[in-house]
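Below is one structure; the comments refer to it alone.
One protein chain is absent from this view; the other protein chains keep their places.
Note that the chains take the letters A, B and C in the order they are written out, and that residue 1 is the start of every chain.
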Amino acid sequence: MIIVLKKRESNTAVEDFKKYLEQKYNVGVHVSVGYDSVVLGLIGDTSAVDEESIKAQEIVQEVKRVQEPYKKANRKFHPENTVITLENGLKIGDGNVTLIAGPCSVESEEQVTEVALSVKKSGAVILRGGAFKPRTSPYAFQGMGADGLKLLKKARVKTGLPIISEIMSASQLSLFEDVDIIQVGARNMQNFDLLKELGKQNRPILLKRGLSSTIDELLMSAEYIMSRGNEQIILCERGIRTFETKTRNTLDISAIPVLKKLTHLPVFIDPSHASGLPWLVEPLSMAAVAAGADGLIIEVHNNPAKALCDGAQSLTPKAFENSVKNIKKIAEAMGKTI
Amino acid sequence: MIIVLKKRESNTAVEDFKKYLEQKYNVGVHVSVGYDSVVLGLIGDTSAVDEESIKAQEIVQEVKRVQEPYKKANRKFHPENTVITLENGLKIGDGNVTLIAGPCSVESEEQVTEVALSVKKSGAVILRGGAFKPRTSPYAFQGMGADGLKLLKKARVKTGLPIISEIMSASQLSLFEDVDIIQVGARNMQNFDLLKELGKQNRPILLKRGLSSTIDELLMSAEYIMSRGNEQIILCERGIRTFETKTRNTLDISAIPVLKKLTHLPVFIDPSHASGLPWLVEPLSMAAVAAGADGLIIEVHNNPAKALCDGAQSLTPKAFENSVKNIKKIAEAMGKTI
Amino acid sequence: MIIVLKKRESNTAVEDFKKYLEQKYNVGVHVSVGYDSVVLGLIGDTSAVDEESIKAQEIVQEVKRVQEPYKKANRKFHPENTVITLENGLKIGDGNVTLIAGPCSVESEEQVTEVALSVKKSGAVILRGGAFKPRTSPYAFQGMGADGLKLLKKARVKTGLPIISEIMSASQLSLFEDVDIIQVGARNMQNFDLLKELGKQNRPILLKRGLSSTIDELLMSAEYIMSRGNEQIILCERGIRTFETKTRNTLDISAIPVLKKLTHLPVFIDPSHASGLPWLVEPLSMAAVAAGADGLIIEVHNNPAKALCDGAQSLTPKAFENSVKNIKKIAEAMGKTI
Partner (left out) sequence: MIIVLKKRESNTAVEDFKKYLEQKYNVGVHVSVGYDSVVLGLIGDTSAVDEESIKAQEIVQEVKRVQEPYKKANRKFHPENTVITLENGLKIGDGNVTLIAGPCSVESEEQVTEVALSVKKSGAVILRGGAFKPRTSPYAFQGMGADGLKLLKKARVKTGLPIISEIMSASQLSLFEDVDIIQVGARNMQNFDLLKELGKQNRPILLKRGLSSTIDELLMSAEYIMSRGNEQIILCERGIRTFETKTRNTLDISAIPVLKKLTHLPVFIDPSHASGLPWLVEPLSMAAVAAGADGLIIEVHNNPAKALCDGAQSLTPKAFENSVKNIKKIAEAMGKTI
């Protein structure tokens, strides 16, 4: 961290500030006196140094963080890719493309089973399905809850597909004991109490980026979980909020190569939520794989028009089957398998 | 709700769709056949009608919501301003300006008491103080927790000021039993599980707008709480995320008159978090009052440079005293008292 | 266009408004009286109807445009892709991927020739080079001007590559007489006076999307040019402005399939300006081709560190050569050639 002091500070003031930093943050401080400014360089682990607090000092003009504030998630300290292995042996982040698919919300045994069988046939290796649904309106369908998770597990038995579902509160953790991957939705990316509890679990977490969260904030949320012990994190970009209204959100495709550079964690894309439009799922999926994504999470519904939530963006099983064929072509061109 | 159908749909298809809508949502449907399009008008309570689901229908070209999706928060159905009365008789939303002030986080008995006494003297009528702090970094100070709430209550005894503090999870509710106003932070605005629990409380809630939440979404989150029975909500605009970097966030000043038109709930502004800069708190507060805000929530610290969090944006007690004088001039010009 | 009137308007008022619309805009108006609202449907060409003006009418509650406001650029009225043929026979928009490359700004004969020869060898078929540079600072290098164009033409003679360069004002048109494709930069996307003049030219125009322009606005700017007679337009997405700071702008990858659906014009991507970082050019290019882009425009400099502008985002000729190999793999997977 580089700290530029205001002009014409006395030597005593500079010396006092240096000592304050050394003691408060347990870092070394290198002082450099230039022609018209004094620059301090902080040496050591600056991840706990609060930029805002530094800026609040009368003596300080500018602060520039040079080191990233995340450690466990940082590729610098962990150069190899994190590979997550599920109970059935499926590997995530091993250089190939993992396909997750399923309905937005679990609605009935028939529905989730039918979708599960069809997406498996088309190439999906993990089944998604919402039991607890974060809905903007209190009057909208809120998900089947615990019963939804039961149906999802039944579909796992029938298909052999590991399952992923979204958690909305730490109080639901006991219900998720048997779920293969726990998903944290965009609206809960900075629900720090939930993140802390997930840090104590021994289960992979798929962490979605918030609608207006920066890449650094996403990594800091991963760091929350990792710093408590759970290092099995999958990051997921699902569109950010911009002024453009043709798509529900704007898929930040650059987030893939940027995250792959900054962190060793697997990076997934959710083209269904990013666009909100079924006909965009295929081209965005192909783009994501070409940009280096480790996986995709796609909504598929056997009857989108009758879906209890988010039907507008769901693919039919047939459309999904066709799209996977085209996505596979890109994966193959990248030397990867789906 | 107006639904425009695609061209050249058969009469049977239109009739089937009409019946589907009537049964699923319990609404009336008026069909209007134009030259080159069929338009359906939904009659009755459409708040539970899911736009996304309607858009997913093959037959549909466009959907336009005419009625707002919130009811309890809607000024149309509740024209008079909601006035909230605290235990000590203080009224919020009665046409005057309520001043909340205090430290970002409670750090010690001396600190919170000193700040409380000074802000009271300057004109604040409610004391704020964070006990549980939502921090981007897991390595940053996370607040004093339950002990912080105890110190805040001590300061209430000493000053007579009602207190407000931020809750981060429904599991903390028992600790907040005695807190006068419960604050929901921007990052938890769509933590729907928390909102549902707060809907069962008999205590005023100050609900902050999320960093990238629309005004409609803020109102829908208020509706979550209100639909469970608790109608004592204070809305708070605290800056939204844009491309501008001179300020930490961009204060959406228009949100004040827009919200005052759409809802009967009191509207507050947090100029400290909106700007992140202490010298902007005064002009933004003055602007907020001039635009019709019902209250302000301002960070004050007796030693900003030593604050354990967000010191950069805190006013000193002296600066706060001076700012209140100028803010009062605007309130007076508006015919209001602070 | 659907217009929803306010409740309880008199029949006379509705009839008067109907006549006003018919006369002012030369459209048919279909009136539909519902239970609690009157809906008007406008029939005919509504592209000249001003939504804002309609909204200003006392009688109007809501307006919803159903028809797109652009005609010449609209795929509905021109289903086949527009294919642009340059003088040397090169086709743009014919289903393959066109590669444009070259330095941000022309700096010397040696520089532009060296870069031109190398990018041609790697697969570029058009040479880019800035002569007039739109720079944020008046103190920054503003381009070589007319001399730069001369050097660019010399490089064309030596390599046989058609050339593209950015125009900044209609007063420069005579200098661009011999330039194969005229580029309109993001900052001039709504310089309507320039667009009108370009509409009279018989030369292809590459029109870049503004930093905060919507897809509809980009199409309306194309419509400005087309409505004056010049229908040879290439659209170019080059990143939009968001809150994310890891990349200079956020590449809106969804704009490719969305534009391909809405319009028959070719769609290009500029990964260099979108990201501002050389190591992102390759993955973003691959993603763009996978999402269906018709072409790429990439900055290449023989000595990025010494470039007079935007060096930070330029590829070296060697890096460009390597990237093209990987981009070609994606094109091949799509059944296209570069």
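By definition in this document, a contact is a pair of C-beta atoms (placed from the backbone, for glycine too) under 8 Å apart; a residue touches a chain by one contact, two chains touch by 3 or more.
Computed from a prediction, not measured in an experiment: that's the story for all the values here.
S.K.: Write out, one label after another, the shown chains that touch the chain missing from the document.
M.R.: A, B, C
S.K.: For the chain not shown, which residue from A:39, A:83 or A:319 touches it across the whole complex?
M.R.: Reading the full complex, the residue touching the unseen chain is A:39.
S.K.: Considering the complete complex, identify which of B:21, B:215 or B:296 is in touch with the unshown chain.
M.R.: Of all options in B:21, B:215 or B:296, contact with the hidden chain holds for B:215.
S.K.: Of the residues A:16, A:45, A:62 or A:147, I need the one that contacts the missing chain.
M.R.: For the chain that is not drawn, the touching residue is A:62.
S.K.: Using the touch rule from the top, list residues of chain C that touch the missing partner.
M.R.: 47-48, 50, 52-53, 55-58, 69, 134-142, 168-171, 187-188, 190-194, 196, 210-212, 217, 220, 223-224, 227-228, 241, 276, 304-305, 307-314
S.K.: Just checking the interface: what residues of chain A touch the absent partner chain?
M.R.: Given the touch definition above, chain A has residues 2, 4, 28, 30, 32, 34-37, 39, 41, 43, 61-62, 64, 66, 241-243, 245 touching the missing chain.
S.K.: Tell me, which residues in chain B touch the chain that this view leaves out?
M.R.: Contacting residues on chain B, toward the hidden partner: 212, 214-216, 240, 242-247, 250-258, 261, 274-275, 279-280, 283-284, 286-292, 329-330, 332-334.
Everything below uses one rule, namely that only the chains that are shown with their structure count from here on.
S.K.: Shared numbers divided by all numbers used: is that above or below half for chain B and chain C, i.e. same or different?
M.R.: Homomeric contact, same residues on both sides for the most part.
S.K.: How many angstrom lie between the centres of chain A and chain C, each centre taken as the mean Cα position?
M.R.: Centre separation, chain A to chain C: 32 Å.
S.K.: Taking each chain's centre as the mean position of its Cα atoms, how many Å separate chain B from chain C?
M.R.: Computed value for the inter-centroid distance: 40 Å.
S.K.: Can you list the chain A residues in contact with two or more other chains?
M.R.: Answer for chain A, listing residues that touch two or more other chains: 212.
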